[in-house]
Structure formats: structure tokens, C-alpha cells
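What follows is an incomplete set of chains from the complex, kept in their original frame.
Residue numbering begins at 1 within each chain, and the chains themselves are lettered A, B, C and D in the order written.
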Amino acid sequence: MKVNGGVCKDPKAVTADDFFFSGLHKAGNTSNPVGSRVSAVNVVQIPGLNTLGISLARVDYAPRGINPPHTHPRATEILTVLEGTLLVGFVTSNTENRLFTKVLQKGDVFVFPIGLIHFQQNIGYGHAVAIAALSSQNPGVITIANAVFGSNPDIPTDVLAKAFQTHKPIIAGIQAKF
Amino acid sequence: MKVNGGVCKDPKAVTADDFFFSGLHKAGNTSNPVGSRVSAVNVVQIPGLNTLGISLARVDYAPRGINPPHTHPRATEILTVLEGTLLVGFVTSNTENRLFTKVLQKGDVFVFPIGLIHFQQNIGYGHAVAIAALSSQNPGVITIANAVFGSNPDIPTDVLAKAFQTHKPIIAGIQAKF
Amino acid sequence: MKVNGGVCKDPKAVTADDFFFSGLHKAGNTSNPVGSRVSAVNVVQIPGLNTLGISLARVDYAPRGINPPHTHPRATEILTVLEGTLLVGFVTSNTENRLFTKVLQKGDVFVFPIGLIHFQQNIGYGHAVAIAALSSQNPGVITIANAVFGSNPDIPTDVLAKAFQTHKPIIAGIQAKF
Amino acid sequence: MKVNGGVCKDPKAVTADDFFFSGLHKAGNTSNPVGSRVSAVNVVQIPGLNTLGISLARVDYAPRGINPPHTHPRATEILTVLEGTLLVGFVTSNTENRLFTKVLQKGDVFVFPIGLIHFQQNIGYGHAVAIAALSSQNPGVITIANAVFGSNPDIPTDVLAKAFQTHKPIIAGIQAKF
């Protein structure tokens, strides 16, 4: 049997482990250019989440690390800071493009509405940790820089130069990093 | 303007605070008969969650404390243990009534599918803390004991005696506690 | 082909019998501890109901029989009394736990909203019969007593003793009946 | 407060009567050209059905009476015969236009999938009665003859003559009856 495109186990063979994941207390490796790491816990890690419309992620941030601007095409996110200090923000759609930002401390909660571009930055001196809950078992992530400048193959340079109102060599320079 | 039965602010008057909540790092008071406390963060606390289909709760457990059997009529729950050791479980529907249980440690995650009766028990020596994410901005909670034995007014004692296949004085004794 | 987890027949092989069920005029056997019988007509009995979001049940009640407190995790129920006199009720969620009750006669209709605990009791002198329509092709039933006191394996007795604020022997006595 | 376009009562003012309707045991008056009567019990009659996605109707049929071809734009229907003998049918969409029919006796159940044209005819010697459940609190009814030949104002006669591949006087004759 398959539901929602995923394989359903025989109900008699389902066990508690199909609803279980272990390890969200472990810090993710933030040794990368953006200085953050997202550890996802969704229907890939927990098959029993299929059709249930929710998932989690742990985010670790090195000092000055960022979770770069991205969207979740299928989920709203509600983020709780466990440690550290984060500057967070999201931008509304056209024609306003308003930026809503907030500095979050331990125990603070912030909502990023479905489909909007958002980011977090660790503005404290130490590491920061947050737990994000997402309103989909398979929320998807579109990291803007990777999708726009690092797609495979590249979006034509002249399209991006006109879109970002800059010169092709600058676009090509950014594309070369992804 | 109202959406989903809730009042919508004028978009120009919305601020980042409409998507923000502070205080989830504070321990709840567990001095009560069940030895646990649920601190909810839903559309009542964060108006910007309206229509977005997700919410949170922090649960504190005294040693041996329980979050008694309950259902969320509008949400699946995904629970992450931040501290302590919990025995958790949910029961499937008729005619199986299978109990799925698991002992959770720090960093463990468990899913309680929408509508099913579930519980947690602190089986460690110290306090325990968990963060629960729920797939509704207004998930609702039906605590079985309170709804069945503590409704206002009472469900007739003879109905409950027959339902639980016991004697009326036993039912009346339980009702008297709620 | 499969839709919604169920097997789809080849459309050319579908017949009117795939949308048909016979026998809802037959009284169910109420010789059991609760004195009632639910005869379900859902996607199991009528394959053509798949994806269509509705199903039925006939409920027979012996004198003083009850349909014990239960929930449908995926459906609202609208019940019509065909014969007899029923006391019916449902309980709202926390923190109100209000009981709404009504005595129903032949031709009366009552609604039990999705996810809420509800029951019926035959308070007349003869048999009673009702037709229930449910807003799901597969509504599910969680009979509270069976799920809480009769799960397989048992919910730990100390969890239930604390939840129902009573002594373990009383819990164990109820568990022994299921 | 309003939800789904309907006025919400103050929750404290809600009573069991908001979930209740009386009178579905009474026969409808079938003294009309089609020889049937539909008595609807939906969100108009039971305000508490709002957002709950289900409703009912009782249908009475005089001998040879019909419930003429119609669709429910927002609901699947599941019909139970309480008395009498009905010929029922529905027609699939283009390009098959297959007619599925069945003769139903007391206790028989039949499903009319959402949006499809369907009808019932009393082919027995006495009155017939059925209960229909519908998967919407406000299912809507489009009676084909009334919508096509009895709209206000009329659909142009030449449009209908071409659609039904007949002459304008025949169309005009049918329009004159509605």
C-alpha cells in the first residue's frame, strides 16, 4: 500500500520505532561557509509522519553564523531559541517587501509564515541553537542563493544581471562560488 | 477584517511582535495532582499564527509526573525531550487498541498521530522538559479523565458504570475528584 | 492504480455494485455488555466511497443500552433517531469540559462535532434505532474505555491511577474487564 | 464573530439546541408535478453544523414520483431507503456518460459521487422514504430542468435548441412549464 506517494507498512508490522527519532540533542557541524547547520527530522527520518503534516529541525549557529535567506514552499515555521542570541527576519511579498525583524534570546519564539523569505543570524558571542517546527511532513527548502546563483545548470547570466540590476561579471563572480 | 473567526489587524499596523512570544525557557509549575504543566504557545499567544496551521507547547514534568491521557482533536504532535527521561505512548483506534510505547531520553523525538489518545510519564529521578509542536494554530486538548469524569454537568453515572463495566459507587468516587 | 491508499478498480470494470450496500434494515445484535451494536457502512463495505468523504452506521440499542463514550478522530457525526428515545451528549474540550445533552425522540437529529467525546443511552422501554452519518469514508472509532483501560498491552496502572486520581486496585479492576 | 461566512454565537451562549433538529419523521408533501419532496436539514436548520462538513435530507416519494436529475456541487450523497422501492442512478462525466443504476429496497444504501447528475424514481406501489446524508453543511442543489429550462431570465432558446439538437418550439414548450 502507498499513501501520499510513500510506501505504507503493513499495519501489523508497524512499531513504535516508526514514530521515533533519536539524536536531536547533538550539535550539528557548523564548519561551512555560512556557519550554520540544519538537522532535519521529517518524513524521511520518521516514516510514521506520512500524511500527518508536521516536522522538525534543529539549527546550530556558530558565532556570526547565518541560516541564509530561504523559503519553505509547503510550510510555516515556528522557531524556539534554546541557546544564544539570534537576529531573525522575514520579508513580505510584493509590493510591500517589508522586513520584519526581531532579536531573540533563549526561550523566545518567532513565526515565519509559509512561503516567505526568512533568515536567522547568530549575533551573540557563543554558539546558538534553535528548534524549528514546520507545518508539513516534507516542507522543502529553497535556499535563495543556491537556487538563483547555484542552480544546475546556471540561470543565464544576462537574466540575473537584469534581475539584480548589476553587471554580468558580478553575477558570474557570485555564480562561481556556488 | 476577520479570517478564520479571528480578528485581522490592519496589515499596516502589524509588527514583528505579532509573530513573537517570549518565555518558553521558564519552567512551568508542576505542583498539581498530575505533576506536570503544559505551557501553550498558540494563536491565543501569537496572533500572527492565525491560518498558519502550527503551534507549540512546553511541558514540564515533576519526578513521576504524568501528562495524562488526552487527545488533540485538530493536531498531530511531535515531541522532543530537552531534559529527563519520559515513557510515552499512544493507543490506536478500534478494534485493535494497540499501545505503542517508547522510553525517550534527551534529544529523542516521538510522534502522536492526530486524534489518538496519548500520554507521557516522567520515569527519571529529576525534572523532565519537552517541547511539543502541533499541526494546528488551535489544536485543542481533550483530557480524557476531565472530559469523561469531570464534565459540567456530569455524564450520568449509570452511563459511565456500563461503559467502564464497573459499579456506580466507583464511578461516583472518581467523579468526585474532578 | 491506488488512490488514498486503496486499490482503484479499472474504471471499465466498475459497476453499480461498487456504490451499493444491502442490509441496513436488519437489527444488530445487542446481546453484549453495553447493550448496543454499531453496523458500519464505510469504505470497507462500499469501495466506491473512496475519497468521497462520507459514510454511515446503523446503531441498535437494547433497553438501557448505551453506545459508550467515544470519539471519531476523522469525522463529525449527525444522528437521526428512527425508533425509541435516546439521551445523547457530547463534552467540549479543555478547559470548559461542558456537557451538552438532549433527549431525542423519533425523527430528532443531533450533531456530534469532529473529535469530541460523545455517547448515547436508550432511556425508553423498548429497542431504539438510529442512523448516523459521518463526514469521512473511514471515520475511525476510539472507544474511551477500550483505548484507556483495554489497550494491548495495558497502559501502566500507575499512569492511569494518577490520571483518574484513584487507587491502583480500582484501575486494575477496570482493566481486568477489558 | 463569523466563521465561513456564518455568524458564530458567543460560545457561552451556545446550547444543545444549536446542534438539534426535530421532525425528520414527518412525511413531506409530494403533491407536486414530480411527486417527491426533499426536506433538508443543513446549516440553515442546525447552526451548529457550520464548518463541520455534513448534512441530511429526508426524501418522500409518491408512487411513480421522481427526484428529478440534479447535482450537488459541494457534496457526495449516501442514500438509505427506509421504505419502498426506488430505481436510482447517476451518470459519469464526458466522454463516457455511463449510467449506473440499481433497484433499491428497504435497508439498501447507494452512493452518488460529488458533482455527478443523479436521480431516484419510486417504482413501487406505495410511498417510499429515504434518508440522504451529504458531505457538506451546505451542499447546494442544481435541478437540471429548473436550471436549464427554468432559469430567471431564460437561457436563449437558440442556445438550448442547439445544445439539445432539437427545434426552438420544443425548447420553448419545455421552458413554458418552468
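Rule of thumb we're sticking to: a contact is a pair of C-beta atoms (placed from the backbone, for glycine too) under 8 Å apart; a residue touches a chain by one contact, two chains touch by 3 or more.
Please read all numbers here as calculations on a predicted model, not as lab measurements.
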Q: Assuming 4 chains are placed, give the number of copies in the entire complex as this structure defines it.
A: 6
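Simple rule for what comes next: only the chains that are shown with their structure count from here on.
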Q. When the C-alpha atoms of chain A and chain B are each averaged to a single point, how far apart are the two points in Å?
A. 27
(Q) Based only on mean CA positions, could you tell me how far chain A sits from chain D in angstrom? (A) 49
Q. Quick one: chain B and chain D, Cα centre-to-centre, how many Å?
A. 42
Q) Out of chain B, which residues touch more than one other chain, so two or more? A) 96, 114
Q) Quick one: in the complex, what on chain D touches chain C? A) 11, 14-17, 19-26, 41, 46, 48-49, 52-56, 75-78, 80, 82, 90, 96, 100-102, 104-114, 131, 133-135
**Q.** chain B residues touching chain C - in the complex, by the definition given at the top
**A.** 33-35, 64, 66, 68-69, 71, 73-74, 87, 89, 91, 93-94, 96-99, 114-117, 119, 121, 140-156, 158-160, 162-166, 170, 173-174, 177-178
